[in-house]
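First the structure, in the form of structure tokens, and then the observations on it.
Shown here: the complex without one of its protein chains, the others still in place.
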Amino acid sequence: MQVNVIFFGVLSDVVGKNMLTIQDTGNMTDLKSKLITNYPNLKDYTYRMAVNQQMVEDNYLLFDNDSVAVMPPFAGG
Amino acid sequence: MQVNVIFFGVLSDVVGKNMLTIQDTGNMTDLKSKLITNYPNLKDYTYRMAVNQQMVEDNYLLFDNDSVAVMPPFAGG
Amino acid sequence: MNLNKEEIQYYHRHLILPQIGKTGQQALKKAKVLVIGAGGLGCPTLMYLSGAGVGRVGIVDPDKVAVSNLHRQVLYGFSQVGEFKAEAAVNRLKDLNPNIVLKAYTQRLSPENAVDLISQYDVVVDATDNFPTRYLINDFCVYLDKPFVSGSIDRFQGQLSVLNFTDNQGNKCPTYRCLFPNPPAPETAPDCSQNGVIGVLPGIIGNLQANEVIKMICGVGEVLSGKVLMFDALSNQTMLFSIQRNEQAVQQALQNAPDFESFDYESFCSSSQQKINEISAVDLHKKLQNNEKIQLIDVRSIPEFQEELPNAIRIPLNNLQANIHNILKNDCQVVFYCDHGINSIRAIRMLPNHQTLKNVFNLTGGLVAWLKEEKK
Partner (left out) sequence: MNLNKEEIQYYHRHLILPQIGKTGQQALKKAKVLVIGAGGLGCPTLMYLSGAGVGRVGIVDPDKVAVSNLHRQVLYGFSQVGEFKAEAAVNRLKDLNPNIVLKAYTQRLSPENAVDLISQYDVVVDATDNFPTRYLINDFCVYLDKPFVSGSIDRFQGQLSVLNFTDNQGNKCPTYRCLFPNPPAPETAPDCSQNGVIGVLPGIIGNLQANEVIKMICGVGEVLSGKVLMFDALSNQTMLFSIQRNEQAVQQALQNAPDFESFDYESFCSSSQQKINEISAVDLHKKLQNNEKIQLIDVRSIPEFQEELPNAIRIPLNNLQANIHNILKNDCQVVFYCDHGINSIRAIRMLPNHQTLKNVFNLTGGLVAWLKEEKK
């Protein structure tokens, strides 16, 4: 099973792209630790994660082809 | 089988709502004639129709749960 | 096209963006953009294109600033009411950015001047409020091979597309006629003066138009070509629809090319399906002076202008159905009017057998035309 992850704002700089496909994730905690293993700088950042356009908490279970969005707060105005 | 039809601009006034579900349609020509039977004033209007976010011609075949959008040109600026 | 010290300070927030930077800012400085229509869509587009540093901005609009414009045409002020919009815009924008060249054209875009005007610019913005000008822009941009950014609005919804764009593989992309080969009957496509508009809507769509122009010039992001964006301000829903180029429709734009100057866009866009008798303000004036028996019917619900025609009876459009019998039982001439002469056409279309009603007329151009005539 795989999920598609889209990154907003400064997080796409940290990851180096706007979009990723991640294999074999269980819940959000698994996905987060996979992301941080690949992109250790992510741990310094503040962000919220949404699955299929709904903001969720860490224990949320992921299904095949779920769309995950990772968004930081924006400073600018 | 059914399709969902969304209307933009002045067409939602003609139809009296923004959205409709239409049963038993084959291709776009069938759908158009069903709509005009129900809302005869539609025939005076200019519009284009899209299926699943793609503008299509009259012979386009419809499938169950397709999203159809009906949009007129807008005058205002 | 180097940037001077003041420009480096002015455009700092663009210069530090890798996607724009010095190269992009120089491309903007070199660019020439013609904005046709300095109304609801034109105001925000003009402000942000000027701020972005487009080197030469042309502004075409024959209208003058009116009080009822200001709720959405936020570039202007009360102090400018009565001035030509194109000139009022230049006056404000040269204070916003003294580093660019601004040019006001106070004539209406027409088949006679379109080649001369459009050929001086790289990109055109369609910010007009009527179909004759929309088709005119399309046909001349196709003829002169210029991309244009089309925006249009209806009450709470907006439409946006980049048209006649040539992509980086050299492919020609869709035009306005690929989307809508022929114009709608005017009374089926009311504009803002008939239907109203929430003031902030042209702000949103006009800014999206400026965004597309900037992306096109700087070669950054995905240009909205081959797609139409539909936005609904009530729900914040945005939908993108893909469209195809239709060579037949493109040829339709080109077929009159040698005769462009004589092609009548007004009549091309006027209703062809059902003829309605029209009466000009001049002729109505004469008839009234000759004491002809004429019943005047004012169909406005909320008048834009306080003035009324003499002895008119007021039946707003939405009460018309219930009152039709009282109006038409006498056999005198009946003239319907409203502010601009469009809602009155809709009123006449609501009458039973309106095609056979030889004594029913629409006042062409409405009260606006009447008041102009009276001033003479």
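Think of it as A, B and C in the order they're written, each chain with its own count starting at 1.
Criterion: a contact is a pair of C-beta atoms (placed from the backbone, for glycine too) under 8 Å apart; a residue touches a chain by one contact, two chains touch by 3 or more.
In this text, all values refer to a predicted model and were calculated from it rather than measured experimentally.
Undergrad: Give me the visible chains that the unshown chain touches, in label order.
TA: If we consider the entire complex, the absent chain touches A, C.
Undergrad: Taking the entire complex into account, which one of C:Thr23, C:Ser68, C:Gln107 or C:Ser267 touches the absent chain?
TA: The single option touching the absent chain is C:Ser68.
Undergrad: Looking at the full complex, which residue from C:Pro62, C:Pro111, C:Pro181 or C:Gly196 touches the chain that isn't shown here?
TA: Hidden-chain contact among the options goes to C:Gly196.
Undergrad: Of C:Asn171, C:Ser235, C:Gln255 or C:Asn323, which sits in contact with the chain we cannot see?
TA: Here the residue in touch with the unshown chain is C:Ser235.
Undergrad: For chain A, which residues touch the unseen chain?
TA: 8-10, 44-46, 48, 50, 53-55, 69, 71-77
Undergrad: Since one chain isn't shown, list which residues of chain C touch it in the complete complex.
TA: 5-6, 8-17, 19-20, 22, 44, 47-48, 50-53, 67-68, 70-72, 74, 76-79, 92, 95-98, 155-156, 192-201, 203-204, 207-208, 210-211, 214-215, 220-222, 224, 227, 229, 233-236, 238, 240, 301-302, 304, 306
Operating definition for what follows: only the chains that are shown with their structure count from here on.
Undergrad: How many angstrom between the C-alpha centroids of chain C and chain B?
TA: Roughly 26 Å separates the two chain centres.
Undergrad: Between chain A and chain C, what distance separates the C-alpha centroids? Give it in angstrom.
TA: Roughly 43 Å, centre to centre.
Undergrad: Would you pick out the residues of chain A that each touch at least 2 other chains?
TA: Within chain A, no residue touches at least two other chains.
Undergrad: What are the residue numbers in chain C that touch two or more other chains?
TA: none
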